[in-house]
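Note that this is a trimmed complex: some chains were dropped, and none of the rest were shifted.
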Amino acid sequence: MGLNLGVDKEAEHFAPVRLSVEAVTLERGGHVLFERLSFSAAGGDFVELRGPNGAGKTSLLRAIAGFLKLTTGAITFEGVEDAQLALHLLGHRDGLKAALNVEAHARYWASLLGEGADAGAALDRVGLARIADLPARILSQGQSRRLALTRLVTAPRPVWLLDEPAAGLDTQGKDLLDALIAEHRARGGLVIAGLHERLTEEATMTVTL
Amino acid sequence: MISSFANPQKFMAISAWLMPAFAALAVVLFAIGVSLGLWFSPADYQQGESVRIMYVHVPAAWWSMAIYAMLALASFVFLVWRHTLADVAARAAAPIGAAYAGLCLVTGSLWGRPTWGTWWEWDARLTSMLVLFLTFLGYIALRAALDDEDKASRLGAILALAGAINLPVVHFSVEWWSTLHQPSSIIREGGSSIHPSMMAPLFTMAGAYAAAFAVLLLAGMRAEIYRRRATAAARKRARGT
Amino acid sequence: MSPLSVIFGRELALAWKAGPAAPVGFFLGAAVLLPLAMGTDRALLEAAGPPLVWVAAALAALMTLERLFQADLEDGSLDQLFLADESVELIVAAKGAALWVAVGLPLALAGAPVAIALQTPIEGIPAVVAGLALGMAAFIGAGLVAAAVTASVKRAGVLIALIVLPFFAPPVVFGAAATGHFGAPFLLLTGCALGAVSVGPILAAAALRLQAE
């Protein structure tokens, strides 16, 4: 994957951002996932969340994104006024509309989440340019995942919350992911990822649930 | 009062002795009301003995409306102040309200047979009562369909509020509608002219219905609280935590 | 482009892809079916026609609601709406507006031929169309709430119906009464529409926030 495409050109540095998770306890359906979890990370860091199935990685990421209420504790961002406008959430589900084609998705996200690299360049970057006009319905698993990745490329946001981002990606796709994360960190971005396998990119911190 | 109710332990304690009290009250009032209604009040000059249905019918109508108001209020309290008890109350009140509305509908149509010669007339009151009944059903069905307790509570509350906004509009529109096309040849409901001797049994029965509602509500709330404690415990055991 | 206009356009596209002519077709079909089942007594038809048109419109609105938010919740695109730089209320309103354009308007226009077929005098047609357009707005406004609270319920179709029907009553009353002339009922219908359109999105947004958990 050549890294000389689209993105880097306007890759100006993010304003310093800092996330602190303080004594967070999370319950779901009356069952405690984890108690008094604390850690903090800043722009440039790559935090990996590890833990068995059902440990609470997805839940924690959704809590950081502000979708899940904390049972106790606090999650705070410094350096951004509205957290939900400063973060990307790449969940288990890709958020695609079967009826719309690949390019439509890229353009939609660009305008919804913030104009960055233009849709075309982004698709080029994730290697979907060739199939820009295929409807999402017929995309293969990995192609869908790559399409979801375009969100990260089109809209520059300092905080990335990635939930098993490599799931369904082929080796080349995993390399792309590594490259994107590396670039993002180089720009002062913060990456928090729930992972089961290892990425080549080294994590600065591992939080085990 | 509300604030002391707000905490379940206190509630359980208070309701434990409130319930039998209301139960006793209900029994007494029903006894008086029924005997007054059946023996110590005149038959209607035009409706005959069937007028006695009124003592079952009218209180049911009044209280079903009151219960929805309470349901909406409880939902509001729950949404704003997060009082779990308010939610428990709302959940317990719904079926009772539906039952009262249903009772009003059934007794009403039973009443309609002798007085109007039909089981059902599309009269404003009847129609808006029917809509009220449906609103109760919708609320209950929604909560039943959501297996996530927490979501069910809050989404139910939102729906209840929407209904509270809607019902007055329905009432008005239906009144307007019925004046638009006056129902064909039927004896109008004797609403305006209730003979004083009918007042005593009517209001006693109204009191009885209120007491009965209180008992059922408290019982429902207690059952709900026990159920929640049980499921919480079960979950913990299942997860082996 | 602003997020709202993009969301609006996208919803329009999705509704369009799901069979553009469908709502109109359904509406026409129902409008045909009902008289068919009623027998062809001219007088009856004239009297029963307009109300049936309104009931058909209400039911057509109903059919479009079920998947409105449920699909977004299931495919994960709901999350992205919360990460957009736009209030959820407005986003919901935009979706509603798109639905109105995609379904409400065509249906209102389809009301014209139906009304004519049901012996409504020509000069009454504009009022019929305008009335249906307003009515659809009222239906959709209320429908948003029902769709939002049931978003996480599978196979919610009938449940939604049960929930919204009480909300459909007033518009149907005034709408049917307004058929053919701009009078008091027409104003009341407008009132219903405005109320539903202004309150609906707010409650729906509140419900959606819970669904995102």
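Going by the order they are written in, the chains are A, B and C; count residues from 1 in each one.
We take it that a residue touches a chain if its C-beta (ideal position, glycine included) is under 8 Å from a C-beta of that chain, and two chains touch if they have at least 3 such contacts.
These numbers were taken from a predicted model, which means no experiment stands behind them.
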Stoichiometry for the complete complex in this file, please, as a label-and-count formula. A x2, B x1, C x2
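Everything below uses one rule, namely that only the chains that are shown with their structure count from here on.
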Averaging each chain's C-alpha atoms to get its centre, pick out the one most distant from chain A. B
Quick check: how many Å separate the C-alpha centres of chain A and chain B? 50
How many angstrom between the C-alpha centroids of chain C and chain A? 37
Between chain B and chain C, the Cα-mean centres are separated in Å by 31
So chain B residues touching two or more other chains come to 148
Contacts with 2+ other chains: residues of chain A: none
Chain C - residues contacting chain B, complex: 142, 145, 149-150, 152-153, 156, 159, 162-163, 165-167, 169-170, 173-174, 177, 188, 192, 195, 199, 203, 206-207, 210-211, 213
Show me the residue ranges of chain C that touch chain A in the complex, using the header's touch definition. 1-3, 6-7, 10, 13-14, 17-18, 71, 74-77, 79-85, 212-213
What does chain A use to touch chain C in their complex? 62, 65-69, 84-85, 87-89, 91-100, 104, 108-109, 111-114, 151
